[in-house]
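Notes for the one structure printed next.
Just one protein chain is left out here, and the rest sit where they should.
Order of writing sets the chain letters: A and B. Residues in each chain are counted from 1.
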Amino acid sequence: MACPATGQATRPVAVLTYIIRRVVGAFAMLIVISMVTFGIFFVVPQWAGATPEAMAARYVGRAATPETVHLVAERLGFNDPVVVQYGRFVKGLFAGAQYDYGAGVEQCPAPCFGYSFISGQPVWPDLVDRMPVTFSLAIGAAVIWVLAGVSVGVISALRRGSFFDRLSMGTALAGVSLPIFFTGMISLVVFSYGLGWTPPGGAWTDLAVNPLQWAYNLLLPWITLAFLFAAGYARLTRAGMLETMGEDYIRTARAKGLRERQVVVKHGLRAALTPILTLFGIDFGLLVGGAVLTETTYTLPGLGQFAILAIRNQDLPQVMGVVLIAAGFVVVASLIVDLLYAVVDPRVRLS
Amino acid sequence: MSFLDVKDLKIHFPTDDGLVKSVDGLSFGVERGKTLGIVGESGSGKSVTSLGVLGLHKGGPAKISGEIWLDGEELIGASAEHVRGLRGKKMAMIFQDPLSSMHPYYTVGHQIIEAYRIHNDVTKQVARKHAVDMLGRVGIPEPGRRVDSYPHEFSGGMRQRAMIAMALSCDPELLIADEPTTALDVTVQAQILDLMRDLQREFDSALIVITHDLGVVAELSDDILVMYAGKCVEYGSADDIFYRPEHPYTWGLLGSMPRLDREPTERLMPIKGSPPSLINVPPGCAFSPRCPYAERTGGRAETEAPLLAETEGGHLVRCHMDRTERRDLWENEIKPVLETQ
Partner (left out) sequence: MTENEPLLSVHNMEKHFPVTKGLFKRQVGAVKAVDGISFEVYKGETLGLVGESGCGKSTTGRLVTRLLEPTAGKVFFEGQDISHMSQGHLRPLRRDMQMIFQDPYSSLNPRHTVGAIVGAPFRIQGVQTEHGVKKAVQDILERVGLNPEHYNRYPHEFSGGQRQRIGIARTLALKPKLIIADEPVSALDVSIQAQVVNLLEDLQKELDLTYVVIAHDLSVVRHISDRVAVMYLGKIVEIADRKQLYSSPMHPYTNALLSAVPVPDPRAGRGRERIRLTGDVPSPLNPPPACRFHTRCWKAQDICKKVEPPLEELAGGHRVACHFPENAPEPAKAAPAVPAQE
């Protein structure tokens, strides 16, 4: 039953309420994530039998006397009710916090993700330091994989059954199934150590310092990471294109006398891209939270590597900071995708 | 030669199961200002024919032979790019389901403007004005506002009007309508049929209406072509087909449909069986397995393919029975059952 009641006059209003609802939803999601994260790192250990003193002991080092530990536990508030602790944690995020270990008061400016056990530094500046690396890696790789994946997918769909199609889909299958540490190692061995075309792992130059060097250093990680994702995007694009190119409106576009190129790009690809947009939002969101395997393989000082180190050192505040940031990126990315979706597809029901 | 002249058109699709002979030796013509109705059931090849005339099978897997002459120009031998230039400009098409036939992501106006600007070197503003103008001409209220609506914001009837506006935007001389009203409600169907009649008069184009609905054909057509299994089984003026049909398949179609303009019959007279698969078209006469009179041909129906032969003044029939026998059957057996009771 057609329902043509939604006139266009109400659409801007509907878009606005839609945006508000999505933003509120994303915000609520962030709150839930912060609760869960806080719970995992501070409440669950106490349920599991960790006393406030045991929690505090991590901050003061092995040499501390029981009295000091007790005092620190008191000052850090580990004896307070969970709700109060959570409130203090949230307050820290927005207003900053002060830590008093007895040996002087440490300022932790907002957003305060706590203090590292190991370095004795606030977590947030460390995270901020690492972000450009992960961002550079993610953005560069994303550009490559979207361009490569989508174009290979389109060509495969248009030449279905051809040699190109079979070759690229075979490669794509390999791309999806081969893990990064394998392709990464192989390409390092071949291109860096063997042929000497690219720098070996660990090379990082800031974009602002030398853009060319920045791109040159990241080239191999980009391609390695993009290969993994491009494979999935190529397969998805191919499937989407095969479906949309069989739609009635494609026949209409051809019947109008449109050139095949325009039919494919403006009418076919436009519709096939919608599910790819969704996937991209989630993939990209996950990736900027830390490309763990790639960063480890190429020893790049990004968030992923930071997370691995933090876990290895059992540096709870650092781990928690990374987890929160990563989750935040995913939420924000999917929010953006949701909003874009309403722009891309006018049929998306806004209520 | 007619404005559109199709001669011995064959459109065959190779598949893993064999060759699908969707259209198998079809000839017909339409003059400007005239309407040809093509009637057939699903799988009869009527839609494949229309896409073939538009050259939409070019570059695909289909094997096409025969001749299509449009305004003195042969199209099957012409380059794909040349035919593309004619598509939408000299010949245009209206499809069955206006919702799925319009792109959901673009406004109705955008889609009309696009169709217009492919063939006319004009600015967007000029094209937009033309789109609004076209929407008004097909009877869409407030065209200046509705031009910015998306297809899903239109009702079914309005969408089909918009589709017609799009097809007519470049003033085509040949218009093909493939089941133009099948997806619409009865009262809206009547409006669209009226609109098509009026617009044809106004644009003086040649019109081909493809449908399974004998009522729609009767309302619009000057000439009618009845298709079965990729072939024409009967061709003639509307009067020939409705008042003196000679092919048993045409009789079957007439007997199958309940009619509002007659007293209700006790029982419908269906055609037995189902349409054949186009991979395994029965040898001889394709209709013979379903034909109640097949045994009258003394076995020829199963072995020998009947030819399309003229019975009288442009009325063509593809049947083994001879003319007097067919007329006799119609006058004495079929017509009385259809008309009385």
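FYI, contacts are C-beta pairs under 8 Å (C-beta built on N, C-alpha and C of every residue); 3 or more make two chains touch, one makes a residue touch a chain.
Just so you know, these numbers come straight off a predicted model, no measurement behind them.
*Asks:* Based on the whole complex, identify which of B:Ser50, B:Thr107, B:Ser169 or B:Gln189 touches the chain you can't see.
*Replies:* Once the missing chain is taken into account, the touching residue is B:Gln189.
*Asks:* In the complete assembly, which of B:Met102, B:Met158 or B:Ala301 touches the absent chain?
*Replies:* B:Met158
*Asks:* Return the single residue from B:Met91, B:Ala162, B:Leu214 or B:Leu278 that touches the missing chain.
*Replies:* B:Leu214
*Asks:* Which listed residue (B:Pro258, B:Gly298 or B:Gly313) would be found touching the missing chain in the intact complex?
*Replies:* B:Pro258
*Asks:* Which positions on subunit B touch the chain that was left off?
*Replies:* Contact residues on subunit B toward the absent chain are 41-42, 155-158, 185-191, 193-194, 212-219, 221, 238-239, 242, 252-261, 264-265, 267-272, 274-275.
By our rule, only the chains that are shown with their structure count from here on.
*Asks:* Between subunit A and subunit B, what is the gap in Å from one C-alpha centre to the other?
*Replies:* Inter-chain centre distance comes to 54 Å.
*Asks:* Can you list the subunit B residues touching subunit A in their complex?
*Replies:* Listed in rising order, the residues are 51, 54, 56, 59, 84-89, 92-93, 95, 97, 99-105, 114-115, 118-119, 145, 148-150, 152-156, 158, 163, 166.
*Asks:* Which bits of subunit A are touching subunit B when the two form their complex?
*Replies:* 2, 4, 6-8, 247-249, 251-260, 267, 270-271, 344-347
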